[in-house]
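Would you mind keeping the following structure in view while I ask a few things?
Every protein chain except one is present and positioned as in the full complex.
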Amino acid sequence: MAVSKKVLVNLYTRTLKVRLFEEKVWDLFGQNLVPGTLHLYLGQEAVAAGVTAALDKSDWIQSTHRGHGHVIAKGADMNAALAELLGKATGSCKGKGGSMHITQFDVGVLGATGVVASGIPIGVGAALSCKMRGTKEVVACFFGDGASNNGTFGESLNMAAIWSLPVVFVVENNLYAMGTPIKMMCPSIDIAERATGYCIPSIVVDGNNALEVYEAAVEAVKRAREGGGPTLIECKTYRQRGHSRFDAAKYRPPEEVEFWLNRDSVEKIKKIVIEKGALTEKDAEKIRTKLQKEVDKAGEFAVNSEYPKPKDALDDVFAEVL
Amino acid sequence: MAVSKKVLVNLYTRTLKVRLFEEKVWDLFGQNLVPGTLHLYLGQEAVAAGVTAALDKSDWIQSTHRGHGHVIAKGADMNAALAELLGKATGSCKGKGGSMHITQFDVGVLGATGVVASGIPIGVGAALSCKMRGTKEVVACFFGDGASNNGTFGESLNMAAIWSLPVVFVVENNLYAMGTPIKMMCPSIDIAERATGYCIPSIVVDGNNALEVYEAAVEAVKRAREGGGPTLIECKTYRQRGHSRFDAAKYRPPEEVEFWLNRDSVEKIKKIVIEKGALTEKDAEKIRTKLQKEVDKAGEFAVNSEYPKPKDALDDVFAEVL
Amino acid sequence: MAKKTYRDALKEGLREEMLRDERVFLMGEDIGLNWGGAFKVTKGLAEEFGEERVRDTPISENTIAGAALGAAITGLIPVAEIMFGDLITLAMDQICNQAAKMRYMFGGQTSVPVVYRSVFGGGKNIASHHSQSLEAWFMHTPGLKIAVPAFAYDVKGLIKTAIRDPDPVMFFEHKLVYDKKEEVPDEEYLIPFGEARIRREGDDVTVWGTFQMLHKSLEVAEELAKEGISVEVIDPRTLMPLDKKTLIESVKKTGRLVLVTEETKTGATTSEIAAIVQEEAFDWLDAPIKRVNAPDTPVPFSPPLEQFFIPSGERIAEAVRSVV
Partner (left out) sequence: MAKKTYRDALKEGLREEMLRDERVFLMGEDIGLNWGGAFKVTKGLAEEFGEERVRDTPISENTIAGAALGAAITGLIPVAEIMFGDLITLAMDQICNQAAKMRYMFGGQTSVPVVYRSVFGGGKNIASHHSQSLEAWFMHTPGLKIAVPAFAYDVKGLIKTAIRDPDPVMFFEHKLVYDKKEEVPDEEYLIPFGEARIRREGDDVTVWGTFQMLHKSLEVAEELAKEGISVEVIDPRTLMPLDKKTLIESVKKTGRLVLVTEETKTGATTSEIAAIVQEEAFDWLDAPIKRVNAPDTPVPFSPPLEQFFIPSGERIAEAVRSVV
């Protein structure tokens, strides 16, 4: 696939933006400003970047409990995203959702959900709607390796297949579900093999390589948009930190961690775009500086925002207060 | 596979027994003696016969809403089975279960269930128990084509595969789930293809041919018993009647119905055993007469049995009345 | 105006809304061409609106519920059917964790105009997996509205309101009322949520009940009138929002309350009603609030057992007599 320089820059920018956002989150967390738990996207940036770069603004994504990267890559307002993580009234969910429900509907995020695999049916339903409404919109539905063992996975793949829905299933196989290695819980090497049983084309890619992810996504999105139905993309990737807030992830062999840290997604895409002449090292640095400023500003915004009033807890149950 | 005459006779007898039992049920139903609804096994006898003939007494089966055939083939007491269908106190479930829950635990029936696909996890759990208790017991888990679209199907196949459990999944693909053709609801021709994604060996057989089912089951049971893990057997078969009590099944093309009526499971196994010299036409008739007598006696027993007392409704919620 | 069955009135409501707004569509198992719904509610609609808008689904309850939700938040108005109320057990996550909470969790970003239809109740001898009454679970799930129509007139007006509601609505029916007939106007009408209906006025005892038990209570009230007991019968029509006002006023008038549903007793909707009324009308109550429910057992199959399980008119009458 011939990829334009513009796209390459885009991929680098998206990957890096997600990285810087997550680093900011980690920083704020270190300052005890992030309540609750936290599932960082650090390490998996290339997946969100590559997939969302293949989508239009009017397309949709369905996110997970590890959703910060998805929403940022899809173009979410960083102020509102960070404020949400801090539980502020200015957050995109007015502080009601937090990390596990970080959602910005207006940029096409259907939702982030705390129940593993529960987003898959929702993504499929959105794709049904894209089709029934006669649009060309496409849904990218993210979920983890662990999620692929939940019942809705099979149900949803089947429904998408029989109705030929415009959905791209993106399995982020980061090798673990909490402390559980996927190889203990999945008999095949690739989760992608399960797609075959539903006659869904699938592809396994290096999930730390935003370009590779992007190329697979472009093809899948094209198929979906043209009425060719669903595709499953399995992205092999890795969490750079533990599963959640306090997990030191000691259950992972040091060699494995090292192997993956050496395949850092930001480094990788940076190397590619520079090699392909889309950016110089200096350009890349400029972009980083600009993004870092944005992120820092968002951090300030979030920190300086007010908490919601206690009684706001009673709003938003229904369209009108009953 | 070399199959002994004894086995052939056994297959014929089992197939026929299930048939005669179901005909008796249909007859009693015509007399308005069977309350509630009814999912007849007529047409699918060869599946239950072939699978259970490959099992030992101490092995288990997990049944479905279309369960009469399974429990009879596994060796259930016909008196108690028929009485259950009529809601009598002498029924195996004391009249509490009826057609959808017809169960005889003492002959190795784990249960019949009204919730489609809900038996699959239970069968898998029983197989886990067979293994953990250090036995050589095996579980055959029956379910329909429609059930394979329910979430527990994938969850259960996966769990059986990763733990290499002694379970045989038997998909009775009778081409319909109620009025819905499986070809509308499953993108592949064979449901068996889904097993591959879980690294489970599978085979597709003529579900109206008890011998073919048996041979596949013997291999699968052997694998399970020897620690080789699960197998999926897809049996292509057909309901000779509608889905339930009042369904005339007008949605099925007449040619299709005719095609399958011409492949009647009883006729088929009878022809085979006679051709293979295991029985003469006369022997076969004798067996039929004997079975018919048993079935008739069971019918009388059921009809003449008493209904439970209304207050019996309060028993059996817990081991002790609280 | 003509007498119509509950089934037909419901179908008419669905049909009118589908004609009015093309975003409305139906999905569920066997609701389409070949079957028309397990209880024939949607029969004929696939022929009229096509298989896209009257959409048969695989046997995938959780994904039916979730897909309906995904469609609802992106511009459609799905009416998803779960064939039997007992099977909602499989869809609890999508209904109770996702649909019910979505507007809230996302701070009001999404509207969730989805309707989940299903059917409860015994009386058909189809045993423990096809006869339950589980509405209480949903009453305990903030974010869901709940309709419990028992009459043909109401089922039509309420389904139309449900479809136009921007929030998820659990629309519960009952197997034994599908054939009940009532006058249903030809001109369009809607019934607002949260307005109970006094189905019979009376002075001595208030009876509040749902579905088939409401019909039985009305019969019982007729009988008891002959004994000189004047019974007021209240039909909540929706459980969420709940019309407390009508009920409390009635209790303040009669001083006595009997609650009647087919649910198993412990933790039923009647427990909530009792808790509310004793709290809000304590000083007006002349006798303890009585609950008439099914016993705390699964639903048995055999006719004499099931008849024992389902509250009888006699049990209702006794409860009423015991408080006057």
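Letters A, B and C name the chains as they come in the text, with residue numbers starting at 1 for each one.
Here, contacts are C-beta pairs under 8 Å (C-beta built on N, C-alpha and C of every residue); 3 or more make two chains touch, one makes a residue touch a chain.
Just so it is clear, the structure is predicted and the values come from calculations on it, not from any experiment.
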Which displayed chains the unshown chain touches: A, B, C
Residue in contact with the excluded chain [from A:Leu16, A:Ile61, A:Ala76 or A:Val116]: A:Val116
Residue of B:Ala127, B:Met178, B:Ile287 or B:Ala302 touching the missing chain in the full complex: B:Ala127
Per the touch definition above, residue among A:Gly87, A:Gly108 or A:Pro166 touching the missing chain: A:Gly87
Touch with the omitted chain, as defined above, among B:Thr37, B:Asn79, B:Asn158 or B:Ser265: B:Asn158
Residues of chain A in contact with the chain not shown: 35-37, 87-88, 91, 93, 95-98, 100-101, 113-117, 146-147, 149-151, 177-181, 184-186, 251, 307-314, 317
Chain not shown, touching residues in chain B: 60, 62, 91-97, 101, 103-106, 110-111, 113, 115, 118, 120-130, 132-133, 151-152, 155-156, 158-159, 162, 315-319, 322
Interface residues of chain C (partner: the chain not displayed): 62, 86-87, 89-90, 92-93, 96-97, 100-101, 104-105, 127-129, 134, 136-137, 139-140, 142-143, 240, 263-264, 266-272, 274-275, 278-280, 282, 285, 287-291, 295-298, 300
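Just so we're on the same page, only the chains that are shown with their structure count from here on.
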Pairwise touch network: line, ring, star, complete, or other: complete
Chain centre separation (chain A, chain C; CA means) in Å: 40
Geometric centre distance via CA averages, chain C-chain B, whole Å: 36
Shared interface positions of chain A, touching two or more other chains: 151-152, 155, 158, 162
Chain C residues counted as touching two or more neighbouring chains: 57-58, 60, 62-63
